[in-house]
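Read the structure below first, then the notes.
With one protein chain removed, the remaining protein chains of the complex are shown where they sit.
== subunit A ==
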Amino acid sequence: MMLNGAEDEEKWLAEGIAGIQHNAFYMHRALDSNNLREALKYSAQMLSELRTSKLSPHKYYDLYMRAFDELRKLEIFFKDEGKHGVSVVDLYELVQHAGNILPRLYLLCTVGSVYIKSKEAPAKEVLKDLVEMCRGVQHPLRGLFLRSYLAQVSRDKLPDIGSEYEGDADTVMDAVEFVLQNFTEMNKLWVRMQHQGPGRLREKREKERNELRDLVGKNLHVLSQIEGVDLEMYKETVLPRVLEQVVNCKDDLSQYYLMDCIIQVFPDEYHLQTLETLLGACPQLQPTVDIKTVLSRLMDRLSNYAASSADVLPEFLQVEAFAKLSNAIGKVIEAQVDMPAVGAITLYVSLLTFTLRVHPDRLDYVDLVLGACVKKLSSIPKLDDSRATKQVVALLSAPLEKYNDIVTALTLSNYPRVMDHLDNGTNKVMAMVIIQSIMKNNTCISTVDKVEVLFELIKGLIKDTDGADVDELDEEDFKDEQNAVARLIHMLYNNEPEEMLKIICTVRKHTMAGGPKRLPFTVPSLVFSALRLIRQLQGQEGDIVGEEVPATPKKIFQLLNQIIEDLSNVPSPELALRLSLQCAEAANDCDLEHVAYEFFTQAFVLYEEEIADSKAQVTAIHLIIGTLQRMNVFGVENRDTLTHKATGYSARLLKKPDQCRAVYACSHLFWVDDQDGIKDGERVLLCLKRALRIANAAQQMANVARGSSGPVTLFVEILNKYLYFFEKGNQQITGAAIQGLIELINTEKQNDSATPDSASDAFLASTMRYIQFQRQKGGIMGEKFESIKL
């Protein structure tokens, strides 16, 4: 039966700890009795526990720490020559008699610490000796901990500038040399761990290595803390040596960790000044190293550094940081041919973030980054990795967020080219992001050039792109997209009529390419944009002589005519009818009789030929009547033709009640309350009488069809219209006529055997109240109403 590995380890650790405690006990006794020999003996035995190969790094560390604590006590003893009577020089020699090399070296380092402190020899010599002697232990785990011990005890004894250990013989250079050497050896040991043991345990080894990485990294930290390591020394000695080891060790775990360590541990100004060297190492690293993360972290640090104070910005320019980073990234991408798209694009996103933070005013840099990305994207056949797509969207969104003004993003020549590489779905998503950015910031886009660029960017929404599967379109999504485009059109505006007309023509060009499905969404916005322009031009004297397209209302109406015709070909007759009527009214205000007549013709043709639904017809005819009622530009003939048509169609609606209402609405066509308005009392009355006849017919039909006549509502409505014109002074409508109508209504009510209709009763009641009210007014109005005998 196999023993559980973890259980074994626990057992061994326990044994090791017991061993240490046991020997420590006797060592303490020896220390108390100033017995050097015994102390050395038991301490050596104690340290032998560290010779084990059975423990994982995590457990070994536990054992090591216990030994470490004990060695501190031993060091205190060593220091006090009075207690043991041996000089430190002799002691240094004495401990080298220990049997096994590992205990020997731990003891040596401990004495070495005392030795340096005594200043009986230059620090540099002792340090050099120790760092070389440690070579005797080549076992990775044991060697790492041993050297870590050396680093710990020597930490405060380095001949740094201003330290007590600095002297003629000792300089900072020696301190640096020592640490560099220890670092180099430790890294070698650490890398060697990777190749120990069978292949199948590789993952386990990597995990264990990761647990030990800070031991190696600590050396870099120490280097950064040495006062004497200024920029010069860092540049000339420290960085080149460290990078040499990093590159030569050819181990991806080590390379990734150490590169990151360098970036995090040393100051940002150093990085700026050694950018070329640092970046130069990147292409030399193993291809499996996640260099993009390293570079991203470097760029993040530098971005934060730039943000910390405005004073440092000139430095960035001076060292040409952008150019160097940009080149380095290019080289890395070139060198690592197998790097997936997402990796490359993530790098560009980091670079762009850096650029936007450090050089936000340099749009040329921003464009360069986008351009480099385009180049990379062009080399891959198709972008089908969703993570890569996300990164491209992040790349495109960054400038939008940074410069709230979309117009800035529009000047980046590579922006649309990046978008071209997105798949159709994502392209549309990005287009929506752009539109939403414009809406959110209330941006106004005011020149034709910018409109062109904008429409280039959102072309995925404007028209069907090649290869797009139209069947896949989700109805809801499509509607949202088109409504977004429709709203966008109102953000395209220029106060100058000439330019505005050019913008309108440009928008038309693009939206017309959208096909029948899109026109009903986009055409209304375009039409109202044009109508606003016409209103702006209204009243301007004379024709404006423009370059290509003079901005005159006439020209714009011609354009509108064509646009509405395109819309009705979709077919979209109801919308086209409404827009035609809007244009007719606008033409009326511009005093263009023929143009207005044309639009009315268009509306009528649409009504006749295209609008078959009875409900739609009712609304349409009311819109025609309402618009026509307001027209004052028509001469008698034209007006007559149109009113004749309107009343004719009103009488031919399907349902009688609808006929009735439309016909009495037509009565207003013959009475306009303006000064010069038409006031044809006779024709008004004719309409009302016709409506009355229809109402009668409706009652009779109801009798036949349902056995009882319907409510008198229609009659009451007509009564109200009689009152209206009576009040306005239509001579043809007499008090007697109104009386008669009231009597008729009352008769009808009595004949109606069905349950009384409270709505029509209330209507009648309030109408009668109104008559009473007018009577009681007194004066001319009162007199008038008096003639209605109730």
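The rule is short, and it goes like this: contacts are C-beta pairs under 8 Å (C-beta built on N, C-alpha and C of every residue); 3 or more make two chains touch, one makes a residue touch a chain; residues count from 1.
The working rule: contacts and distances are computed from a predicted model.
Enquirer: Refer to UniProt and select, among "Vacuolar protein sorting-associated protein 29", "Aspartate aminotransferase", "Metaxin" or "Ribosomal protein L28", the name of the complex member that is left out.
Expert: Result for the unshown chain: "Vacuolar protein sorting-associated protein 29".
Enquirer: From the list A:K124, A:R508, A:H668 or A:R683, which touches the chain that is not on show?
Expert: A:H668
Enquirer: Which residue among A:S154, A:Q629 or A:Q699 touches the omitted chain?
Expert: A:Q629
Enquirer: Can you tell me which of A:L531, A:A551, A:L567 or A:L653 touches the chain that was removed from the display?
Expert: Missing-chain contact among the listed residues: A:L531.
Enquirer: Touching the absent chain in the whole complex: find that residue among A:M233, A:V247 or A:M491.
Expert: A:M491
Enquirer: Taking the full complex into account, what residues of subunit A touch the chain not shown?
Expert: Output for subunit A: 439, 442, 479-480, 483-484, 486-488, 490-491, 521, 524-525, 528, 531-532, 535, 578, 582, 585-586, 589, 619, 622-623, 625-627, 629-630, 665, 668, 672-673, 713, 716-717, 720-721, 724, 727, 756, 758-759, 761-763, 765-767, 769-770, 773-774.
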